[in-house]
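Every protein chain of the complex appears in place save one, which is left out.
By written order: A, B, C, D, E, F and G. Residues from 1 in each chain.
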Amino acid sequence: MDASTTALVDRPLTINGVTLNSRLFLGTGKYRTNEEMNAALCASGSELITVALRRLDLDDPSKKTLLDHIDWKKYRILPNTAGAKTAQEAIQTARMARAMGLSDWIKVEVIPDPKYLLPDPVGTLEACEVLLKEGFTVLPYINADPILAKRLQDMGTHTVMPLASPIGSGQGIVTWRQIAIIIENATVPVVVDAGIGAPSDAALAMELGADACLVNTAVARSNNPAMMAKAIAMGVEAGHLAYLAGRMPVLPYASASSPIEGVVTVK
Amino acid sequence: MDASTTALVDRPLTINGVTLNSRLFLGTGKYRTNEEMNAALCASGSELITVALRRLDLDDPSKKTLLDHIDWKKYRILPNTAGAKTAQEAIQTARMARAMGLSDWIKVEVIPDPKYLLPDPVGTLEACEVLLKEGFTVLPYINADPILAKRLQDMGTHTVMPLASPIGSGQGIVTWRQIAIIIENATVPVVVDAGIGAPSDAALAMELGADACLVNTAVARSNNPAMMAKAIAMGVEAGHLAYLAGRMPVLPYASASSPIEGVVTVK
Amino acid sequence: MDASTTALVDRPLTINGVTLNSRLFLGTGKYRTNEEMNAALCASGSELITVALRRLDLDDPSKKTLLDHIDWKKYRILPNTAGAKTAQEAIQTARMARAMGLSDWIKVEVIPDPKYLLPDPVGTLEACEVLLKEGFTVLPYINADPILAKRLQDMGTHTVMPLASPIGSGQGIVTWRQIAIIIENATVPVVVDAGIGAPSDAALAMELGADACLVNTAVARSNNPAMMAKAIAMGVEAGHLAYLAGRMPVLPYASASSPIEGVVTVK
Amino acid sequence: MDASTTALVDRPLTINGVTLNSRLFLGTGKYRTNEEMNAALCASGSELITVALRRLDLDDPSKKTLLDHIDWKKYRILPNTAGAKTAQEAIQTARMARAMGLSDWIKVEVIPDPKYLLPDPVGTLEACEVLLKEGFTVLPYINADPILAKRLQDMGTHTVMPLASPIGSGQGIVTWRQIAIIIENATVPVVVDAGIGAPSDAALAMELGADACLVNTAVARSNNPAMMAKAIAMGVEAGHLAYLAGRMPVLPYASASSPIEGVVTVK
Amino acid sequence: MTITVNDKQYTTEETSIEGFLRERGFEPRLIVVEVNGEIIRREQWDTVTLTEGDVLQMAHMVAGG
Amino acid sequence: MTITVNDKQYTTEETSIEGFLRERGFEPRLIVVEVNGEIIRREQWDTVTLTEGDVLQMAHMVAGG
Amino acid sequence: MTITVNDKQYTTEETSIEGFLRERGFEPRLIVVEVNGEIIRREQWDTVTLTEGDVLQMAHMVAGG
Partner (left out) sequence: MTITVNDKQYTTEETSIEGFLRERGFEPRLIVVEVNGEIIRREQWDTVTLTEGDVLQMAHMVAGG
C-alpha cells in the first residue's frame, strides 16, 4: 500500500491473438423472446456470445436456427459443448460446431451431473488435449480449482473459465478465494463463468483481477434484460477500473475521514 | 418474480426538494494532494461533497481553507459534525457551519467512540430534533438500526444514512440485511455511508434499493483516486440500474443455460 | 499471538450476584408438546429459562399456566416483556411479572415492528431506566449497537443481550462484527440472543467472547428438540473453551502441517 | 421440514470395516512440545492420528522417531504423503510408510503448489488408483470438487477428504456449498480436512452432514492445545448431534418465540 | 354485579379475587391480577373487594422466548 | 429409400443432403451434418450420395449459455 | 488588549473581527466566528467590537468525509 501509488496500466483483453473490447461475454439462452435477447446483446456491448449445438427437429422447419435471429457478423460466436457428459461427447460437439464454418473457438463443458451442473476435471482435461491438437481455440469451463487451472494453461488452453457458483444459480462469487489464487498464477486470461447474479458480483470478480466475465441467466431472467445487460456491463467495467486503480486495504478498525484535531468546542 | 416482468421506473433522487443527478456523494478527506482530490471529485460526477469544520490555526495563515481549493459553486456542500461526541457539540458545529452562509444542509455525526467511530443513537436523535426545528436539512449518520431509522424519518430528517461497516474500514456492506429492512420501510432517501471499499460494495448497496452512497476513504486511499472515483460512480449506477431492472432470484441448485434436449450423440 | 501462550482463566458467569453454571439460556416457546419442552430443558443443562406473560382466558380454565408443566424450582425464571411495543407496556408487563412473586429478573423487549421483531433503542433505554430504579435485575434485548450497549451498561443494566439476527430466523451470527465490539467494551455479561440456528452459531458467539447464549426456536423447531438442546449446549461450551484456550489466527495463505524438509525421494 | 419430525439414527463411523468412536482425527504436526502434543491427543478423544514420513538424520541419533513419544498402540496411525509433488512420489511414500508395519492406511496428498498447498486432482487420482490396487486403505485429500470426489469413491477410495480452506489457514469452511454437494452424493465417509480453525468451523462441517473432521494447526497453535483439542472435539460432536436432530430452516423474517395474542395492556 | 376482566364482561356475585377465579374454574395460584390499573400482589388479594364496574386484568406465565 | 436422421426414420428419394433438407422445408445453411459418424463440411455436401440405411445427424445453433 | 482565540491568548489593538483576522494574515472570508459563545454571521461582523478578555472561536472548512 505504501510501496506504490501507481495504478496498473490497462492492457486489452486478447484471446489467442483476438482482441476484445468488451470484457463481458454473454450467453444467448433462456430469454423470453428473441427481441429481448437482441436488445440485451446490443445493450451489453459484448463482442463474444455463446451458443449451443442441438439437433434439428426435421418435422418442424419453422424452428429457425438461432443464427437467423442475431446479427452473427456483429458478434464473435463461441459455441459450447453443453449437454456433453463425457470428453468424447464434448469433442464430437466441438467438431460439429466447427464444421459449420463460423468459428473454431469452443467453450468446453464436460458435465456429468445434472443437478449442480459441475464440470468433470478429468473429462475436461481429456477433451481439451484433443481439441488443442486439432487446432481449436479452447476455453474450458472448470471448477475453481487452481491446480486444474494450472494444468490446463500449461497444456495450452487459451483461457481458463472457473465457475463462481453453480450455473444459473445467481449465488455470486462463492469461490472468490480460489479464483483469486487462479488469477495469481494465471498465464492466460481468466474468465469468471457461471453464478454471477448482479453487477456487484461481476464487479467483485473483476476487482479480484479477472480478465472477463461470462453471464447469461442474470440477464435473461431479469425483468428487463436490456437494462440488466447494461448494468452488468457497467459492473464489469467498474470492477476492472478499480482493479487497475488499486483498492484500499480492508481494515479491522475505523479510520476517521475528517481530521481528529481542531474540533470546535461548546462552552 | 412470476408476478411481474416489468422493470421499475426510475425517479430522480430528491432530498428536501433538491434533485441530485448523481447518486454518489463524495467525501473530501484523506487525499494525498489537493490535485488528487479535485481530479477525483471531477471524475466521480458527484454533485454533493462533504466537508468538516475545524478551528483556524491563527499562527499559520498559509493553511488555506479547503474551499479555496475546490470549486464550491460546482458542488453542493454538505458540512458534517465530525468530531462531535455529544448532541450539544454536534448542534454547535452545525450552527457554525451554517453561519458561514454556504449551506444549511448538515450531516449529523455524534460519535463518542474513537476506535470504531460508531454513532450514538440517542445523541443523534437529540441533535436531529433540535436542528430540524432550526430549519436545517438534516442527513443523520446512523448505525444500521431499522427502528432508529424509522424514528428519525418520522421525526422529519431528510435522509437516513446507515453505515455499511466502520468508517474508513473498507469492509463493505457488512450490515446488508439491516440496510435492506431500512430500505423496505423507508419514507426518505436511504444513503449508505461508511465502509464502502470498492465498486462491488457500492453496487450491492444500490441493488438492495439504496438511493445513494457516500464514499470517501475508498477513493482517497486508492493508488489512483480519480480512476477509483470513476469506478465507484459506475458501480453505483450499475447497481441502481440492476435494482430498476429487477435481479434474478438466487437459486440453491444449478439451472442450465443451454437446452437439455436435442444433445448430439456420439456413435 | 507470540506474546502469550497462556490460556485465559475461566470465571463463572455471574449476573447481579447470581452464578449460573450453564452458559446456555433457553426459551420455552414454540415446542410441539410440553413433553418435548421438558425433555429439551433437561437435556440442555440450562439453569435460566424465559417465559412470557399473557392474559388468562377466563372462559377456558383447562389452559394451565406454563408453570404447572415445568419444574420451576429447578430453573431460574426470566420473564420477558414480549408483546410490548412501547416502554410503558414493557414496564407494566415487568411489574406484573414480578408481582407473581417468582422472579424480579426481567428480559426487556420493546418491539414496535412485527415483521422483523427488531427492538426500539429509545424505548428500551426508557424502560430499563425505570425498571432499574424499581429494583429489577434488568437484561435488555437490543440490536447489536455497541454505543447503545455502552449506554445501557453505564446506566446499570445487568447484562446486554444483542441480537445475532432476527428472532426465530436461524440466520446465525449475522452481526458478529458488532457483537465483537460490544464484547470488547463490555463491563457486564454479554448474552447473544436471537437468530442462533445451530451449534456452530452458538460456538461462534462464544469464541468471540460472549458470556452466554439465549436460544429458543432452534431447539423447539428441531425434529428432536432434546437432542438439539444437548447439541447447542455442547456448542456453547465448545466455543467458550476455545475462547479460553485462544484460537489460532486466520492466515491468508497455507501453512504446512508436516515438515517441509527431509521428504523421501523417488529414483 | 413438515414432512418429518423424526431425527436421524446415528450410525457409527466405519472406514474400510474399522469403526471409530471419535469423529475427530488429529494431526501431530506443529506442537511446541511433545508434552503439549500428548496432552492434546489425549484431551481430543481421537482414535486416528496423522503422521508424516521423513528421512532419518543419520548424524543425529538424538532425534527420536515421533512414535517413541506417543502411545501408538492407543491410536490408529494414518501416515500421509505430505511432501509429495507427484503421484509417483506419493506412491513411493505410501509404500515406505506401509513397510514399517504399523498401518496400511494412507492419507494421499499430491501437492505441487507450496504457497496454498492445494492438491492436484489428476495426480491424486493416479496415486489412488495404484494404491488401491496394492491393497491400501486410501483416504485422499482433495479440493472440494464434487465430481472429483465422485470419481474417487467410484474408483474405491475409502473416504474422500475435501478441504475446507487452505491447510493451516484457519479460514474455516470456505467451501461449504461444495462440501454439501459432496456429502449429498457420497457413498463413502466424507472427512472435512484442512482449514478448520475453531469449534464453530468443526460444528458447521458436521451440521452439513460430514462424517468426521481432521484438524491439526487449530489445536497445535492454540495457546492451550489440550483445551482447544477438547473444544474442537465437542464442536464435532455438537455438530453431529445437530445433524441427527435436524436443524431448523433459515427464515428470511423473524418469527416470534412468544405468543402474539393475549398481550397485557396499559391503561 | 358486573365486572370487566381482560376486556370481557362477567356477571358474578363473588367479591374476592380468589372467589372469582375459583368460580371460573381456576386455581388461585401463579396468577397476577390488576384491579383498576393497580397491580395487586398475591398476599394482598384478601384486602380487595370487587365492586360493580371494576376493570381487571388477569395474567399468567406462558411459553415464550 | 429409408434413412435415419436424428434417430427417426425418413423415406425419401433425395440422394443429396441439400435435397433432403429442402424436402423437409429447411434452408440448407447454418446446419451441420454427420453421415454415418463422419462430419461433412458444407463445401463437401455435394460429394455425398445418400443411400438406403444411412444414419445421419443434423444439428444447428440454438440459444445457450 | 488581550483576547482568547481558539484557546490561545493574543494581544492586539484591532477591535474588529476583520481587522484581527487581517492582522494575523487571513483573508476575512469563509470563516465562521463565535464571540463569547455567540455565533456572529458574516454580515454582522461590523457590529461587534472586540474588548479585553473576549473569548473567540474561529473555524473554517477543511477536508472531511
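FYI, contacts are C-beta pairs under 8 Å (C-beta built on N, C-alpha and C of every residue); 3 or more make two chains touch, one makes a residue touch a chain.
The model shown is predicted, which means the values in this text are computed figures rather than measured ones.
Only one residue from D:Thr28, D:Gln153 or D:Ser258 touches the chain missing from this view: D:Thr28.
The omitted chain makes contact with subunit D at the following residues, 27-31, 37, 50-59, 61, 65-68, 77, 79-80, 82, 95-97, 99-102, 167-168, 214, 216-217.
Within the entire complex, the positions of subunit C that touch the omitted partner chain are 256-259, 262, 264-265, 267.
We adopt the following convention: only the chains that are shown with their structure count from here on.
The contact pattern of A-F recurs in C-E, the pair among A-G, D-E or C-E where over half of the contact pairs coincide by residue number. Using mean Cα coordinates as chain centres, the one most removed from subunit G is F.
Of the two chain pairs shown, A-F and D-E, the one joined by more C-beta contacts is A-F. Farthest chain from subunit A (centres taken as the mean of C-alpha atoms): E. Taking the mean of the C-alpha atoms as each chain's centre, subunit D and subunit F sit 55 Å apart.
The set of subunit A residues touching two or more other chains comprises 27, 29-30, 50, 52-55, 57, 80, 82, 96, 116, 118, 167-168, 171, 216-217, 220, 256-259, 262, 264-265. Counting partner chains per residue, subunit E shows two or more touched chains at residues 34, 57, 59, 62-65. Shown are all chain pairs that touch, namely A-B, A-D, A-F, A-G, B-C, B-F, B-G, C-D, C-E, D-E.
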